[in-house]
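Accompanying notes for the structure given below.
A selection of the complex's chains, in situ.
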Amino acid sequence: MVTIRPAQYSDLDTLAETAARAGAPDVSLPNDPRQLERLIAQSEDSFAADIDFPGEEQYLLVACNHEVIVGAMLIVAAAGYPGADYSFRNETIIHASPELGVNHRMYALTLSHELSGFTLLRPPLVARDGRRARVERALVQAALAFIAAHPGRFAEDLIAPLPGVVDDEGESPFWSAVGSKFFGVSYREAERLALGKDRSFMAELMPHHPIYVPLLPEGAQNVLGQTRAGYMPTYGLLIDEGFEAERYVDVFDGGPTFCVKRALARTIRVAQQLPLAVDGAIGRSEPECLLANGEASRFRAVLAPALRRPDGRLATTGDAASRLELIDDDEVCCVTA
Amino acid sequence: MSRPEAHSPSRAPSASAGRFIVRVARADDAAAFHALVIEADGALERHAESPDASRATLERVERSLAGEASDAERGYLLLLEDCASSEIVGCVQLVCSIGLDQPFYDYRLGRIVHSSSRLQSWRCHDVLYLCNDLTGCSELHSLYVRRDARGMGGAALLTKAAQLFIATRLTEFAPRTIIEMHGVRGADDTSPFWEAVGRHFFKVDQRGAERLVAQGRKAFIAELMPKHPVYLSLLPESAQATVGGIHPEVAALARLLERDGFHFENHVDIFDAGMVLEAHTHTLNGVANGREVVAEEIDPAQGAGSWWIAAGEGAGFRVSAADGVLIEERLRLSPDTLRRLGAESGSVVRVLGAA
């Protein structure tokens, strides 16, 4: 049974291995054991603290299957906190000439810090195994269930950036056409310098005026708002959750930044709070749902067979209830797949 | 948008320059001017290829000479005439104030420096701003010499004549005078700059866009052109390289104009990014250095100096290049020169040394 819980210090080695295996640098998790160690410590503090407003907190969830870690997902309470988080806003500019009978839309990228302070979901990192897709989805749903259960800890708006396209040499066509002109270094060099981590350089080096998209080389236009092949499942998941990706792209690699109003995220809209009922009759034949408790430090979510009974209670297995640390009649959050 | 066509102006009035005079166009030049526009085959791109348009141009000159033109339309047309055949073989147009009826657009090339002490980075970006900075300036345009009359100093005579004409009506002209130079074209005669920029906004070809401008339908520029500055470094290098450049065919003309006080002041054409030359009108060679002297019909001795000479005013304004000897504010000129200028002994003429 897939169980999701806050990361602990003891997860460090496994997570470091998972991050290293994934290879993709820093998109989901820091690919560096010391940074990862700091992150886990910060996450433990975040789950434990009393929080009224989102700030520097970062929440790291891990998914386990048969006690083995099979995935992780990071929630950043406030993007860019305490500074600004920069993105390109893809603006539509209408160019119309009634005289010429022309009416077309131009797109232009404007450096924007509007997403600063929004709650940021990193793409889930999931081990390659048979249930990969379901675990990834469970992590996203669990993260949203956690957010729904603790509104004061998070912003009203959620964002989820996905990494942009790079070529076989690891260079980003978008960066080559845009960022490199302003930073004067290649994408790989920018990554090495971790320019993407400290975005305070943005205001100093990046263009203050909008960049017209049609004036960029085609190679850069083609990858605008596109993510890497490996992230297409996450792309689909976010779309299913009601996220939209038309408006913002990453300043560095042009990857899409998904946005949704918290209240409109599918998981949060459909989640039901129901009294729990342990029911021995529930088994494999019932549909699998994501169930979560409403705790913070002791947050737990499971993928378990469950059924809403006519009496309005949610019936599930004893195993699921115990993993959720809930007993009969406790409220459980249920997300129907 | 109309810019000088190809020609090779000579530095000083050449021996053959005396074959031309420049004079103000008259109403009865309409047919000849129309013929010139047709012959130019698009090079006189601000002039529609219709007899009516040519007539309208000349009527505008007449109204301007009579002091009846509005500020927006005031302007003059000077014609290059072959003295032997009396044919019209070239022209230059002077507009007193541009941009008062339809906005006059160009790009200004500016600089933005981004520096970060933490990254030890210092980068200077060239940026193009769409602007109407040149609104109200005077302009020389449609400087053109017929192909079969080139290489004989006609273009140089037209540029000097324009300056000497301005000197005669200085209060009508603005403190700044501009002239647009044809920009660089690729092998296929398309402008790399247009391909990189304009094409995306206009969705018509460059010639088409220029034709619309010629027809005065300029509102579309405001409607379609990018309102935000364009970073040059984001354009293809082929396009960057042409910004502020000039077509090789007008390079000699540009040098001539620069010697007369025109400078590139970072404005470029919005279509092909060709250089706009600008001058403080009162410092133009033909304005600042022209002097009034009295003409004398005495054949100048050998070794006489070369002069640009303007006689008459208004509709009677004529300019020629000739040899002459200046002695105590009196200029000795040959009978032929005086005849060409429509002047006589005792006439006051305005002269400029052809150093």
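For reference, chains read A and B in written order, and residue numbers begin at 1 within each chain.
One rule holds for everything that comes next: contacts are C-beta pairs under 8 Å (C-beta built on N, C-alpha and C of every residue); 3 or more make two chains touch, one makes a residue touch a chain.
No experiment lies behind these values; they were computed from the predicted model shown.
Asks: Determine the copy number of each chain kind in the entire structure file and write them next to their labels.
Replies: Per the file, total copies of each protein chain kind: A x2, B x2.
Throughout what follows, only the chains that are shown with their structure count from here on.
Asks: How many angstrom lie between the CA centroids of subunit A and subunit B, rounded to a whole number?
Replies: 61
Asks: Residue numbers of subunit B touching subunit A in their complex, please.
Replies: The touching residues are 112, 114-116, 118-119, 121, 123, 125, 127, 196-197, 200-204, 212, 217, 219-220, 223-224, 226-231, 233-236.
Asks: Which of the residues in subunit A end up touching subunit B in this complex?
Replies: Within the complex, subunit A contacts subunit B at residues 93, 95-97, 99-100, 102, 104, 106, 108, 177-178, 181-184, 201, 204-212, 214-217.
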